[in-house]
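Of the protein chains in this complex, all but one are displayed in their positions.
Going by the order they are written in, the chains are A, B and C; count residues from 1 in each one.
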Amino acid sequence: MTVIFGVFLLTLLLITGIAIVQTQNLFVSVMLSGMFSLLLAANFFLLDAADVALTEAAVGAGISTVLLLSALAITAKHEKAPSSNSNRVVALIVVTVTTLVLIYSTFDNPRFGDPNAAVHQHVGPWYMEKTAEAIDIPNVVTAVLGSFRGYDTLGEVFVVFTAGIGVLFLLGTPLGPFAPGNPYKSTDPKGLRHYLIPRVVGRMLIPFILLFGLYVQFHGEYGPGGGFQAGALIAAAIILYALLEGEDRALKVIPRGVLIGLIAGGALLYGTVGLFGIFLGSNFLDYSVLSSDTVHAQQMGLILIEAGVGITVTGVLLSIFHAFAARGKF
Amino acid sequence: MYYAVIFALIITMGLALARAIIGPSVYDRVLAVNMLGTKTVLLLAVFAFLLGRPDFLDLALTYALINFIGVLAVLEFFRNRAAKQPGEKS
Amino acid sequence: MEQLLDITSWILMTLGGVFVFIGGLGALRMPDLYTRMHAAGITDSIAPILIVSGLILQAGLTLASVKLLAILVFLLLTGPTSSNALASAALLAGKRTEQAQPYVPESKE
Partner (left out) sequence: MESLGIYYYWTFAVLLMVGLYAVIAKQNLIKKLIGLSLFQAAVFLLYITMGKLEGGTTPIVTEAQANALFSNPLPQVLILTAIVVGISTLALGLGIVIRIKEEYDTIEEDEIQEIDKR
């Protein structure tokens, strides 16, 4: 029965995807991609991926909409009407042929949910078995993320770190000749301060979002959650504050210097925990030696590196938001 | 026992999607997105029970908390656009 | 007892589903923005109350029902607020209702 629900949701997902590409109005595209993210998260949940769905929820609903809208406010609201058709016809033919080839190839794919598929033969079951004895936490996803595949996650954290630094480099420069300029910057009351009802309700929500973010961060070993989701949630709470009270007040709460410290600090914390493994006579990112009891040591290492991940993700997402907002208020 | 409500929710999501696609004004689309957000929260909550893992309500909780930000961002976007281009209506 | 709870929760959830569907239909079929908002309001208020209380009956006294209650409270707080924000934004941008015109059954949307 869940397969039928999945098929319905996938159909909605497809329609949304096609509508996103088809519409000329960029604002509509952004709105529809918000919907796309909601539907995608529901699909992930049906496919047993609660952690992934939580990540999509934390990132897709708030932050990506805010970032796309602020980019839109600076650049353009409408796509230009296409001038020549030949380009699109060629693209359409290429895309159609490739779709047909891909669909043809799906008949050779393993059956949906097949226990004999190659995916379920190698390391997957091994992780499921070893987690209980080596780390002893319920959430296998967190265990694989932090401990078994700690290198991967370290790499991903550094990609996020690099992207944040890249945005700061790109948008930290002086405004270009065609920058929209902002005549309202000094006179206009910033944020939504004079919208009383959203302001009151929003201010009430912020502590709950922060609290929930911390819950997700530290409950990640036992339920869906972890550093990536928590970082996105905490960043979303601060962004909500910035929207309600104006960006300048949000910068007073967490100044730019602190944000840069967070970006670097989280990645450094992760790396340092890895190095401690070497100092104590084992391999890089092997947490077993952090304490006399290996299981306990693994759990300690996991908590530390998840904290590092959370700090970096919060710092990067908030810095990106502030860099965009400083470029032109949306 | 959850099937009826899940079908109602999914069909309503389809209706909201139709409203988002046909518009006509941007406000209709925002309304549709907002509605779809509420439906998703409820759907995820019911799914958590359907899949027999009611401890996964965190997801629905996340959406219940976060959806608001998108609407506020849109509101701010409109307000600044109105301030910049007083004549434009959409 | 168990069965009674199940039946009650089924009735609550199905009623909630019916309201959700009515709201969705209204949001699609109503003639202008404000009436559509009015219809969508059903799905933001009564439907979550019914569906979530149905689920709470299923969950019993566990952490899950606390989370469900939190979900309900947040939905009831944010739903009307976003409707209000949206309506005021639309009103400020100069959208008006066409309520002055009498209802004509055969009129186009």
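Rule of thumb we're sticking to: a residue touches a chain if its C-beta (ideal position, glycine included) is under 8 Å from a C-beta of that chain, and two chains touch if they have at least 3 such contacts.
The model shown is predicted, which means the values in this text are computed figures rather than measured ones.
Listed by label, the shown chains that the missing chain touches in the whole complex are A, B.
Among the residues A:T55, A:Q217 or A:S288, only A:T55 touches the chain that is left out of the figure.
Counting the whole complex, the residues of chain A in touch with the unshown chain are 3-4, 6-7, 10, 13-14, 17-18, 20-21, 26, 29-30, 33, 36, 40, 43-44, 47-52, 55-56, 59-60, 63-64, 67-68, 71-72, 74-76, 79-80, 82-83, 87-88, 91-92, 94-96, 98-99, 102-103, 106-107, 109-115, 117, 119-120, 123-124, 127-128, 131-132, 138-141, 144-145, 149, 152-153, 156, 159-160, 163-164, 166-167, 170-171, 173, 175-179, 222-224, 226, 228, 231-232, 313, 316-317, 320, 323-324, 327.
Interface residues of chain B with the unshown chain, by the touch rule above, are 51-53, 55-56.
In this text, only the chains that are shown with their structure count from here on.
In terms of which chains touch, the assembly is arranged so that all chains touch all other chains. For chain pairs A-C and B-C, the one joined by more C-beta pairs in contact is B-C. The geometric centre of chain A is 29 Å away from that of chain C, both derived from CA atoms. The distance from the centre of chain B to the centre of chain C, with each centre set as the mean of the Cα atoms, comes to 11 Å.
The set of chain A residues touching two or more other chains comprises 195, 198, 201-202, 205, 208.
In chain B, 13, 30, 32, 48, 55, 58, 61, 65, 67-68, 72, 74-75, 79 are the positions where the chain touches two or more neighbouring chains simultaneously. Residue ranges of chain A in contact with chain B, taken from their complex: 1-2, 5, 8-9, 12, 15-16, 19, 25, 27-28, 31-32, 34-35, 38-39, 41-42, 45-46, 48, 50, 53-54, 57-58, 61-63, 65-66, 69, 72-73, 77, 184, 188, 191-192, 195, 198, 201-202, 205, 208-209, 212, 216, 223-225, 229, 233, 236, 239-240, 243-244, 329-330. Looking at the complex, you find that chain C touches chain A at residues 74, 77-78, 81-82, 84-85, 88. Residues of chain A touching chain C in their complex: 195, 197-198, 201-202, 204-205, 208.
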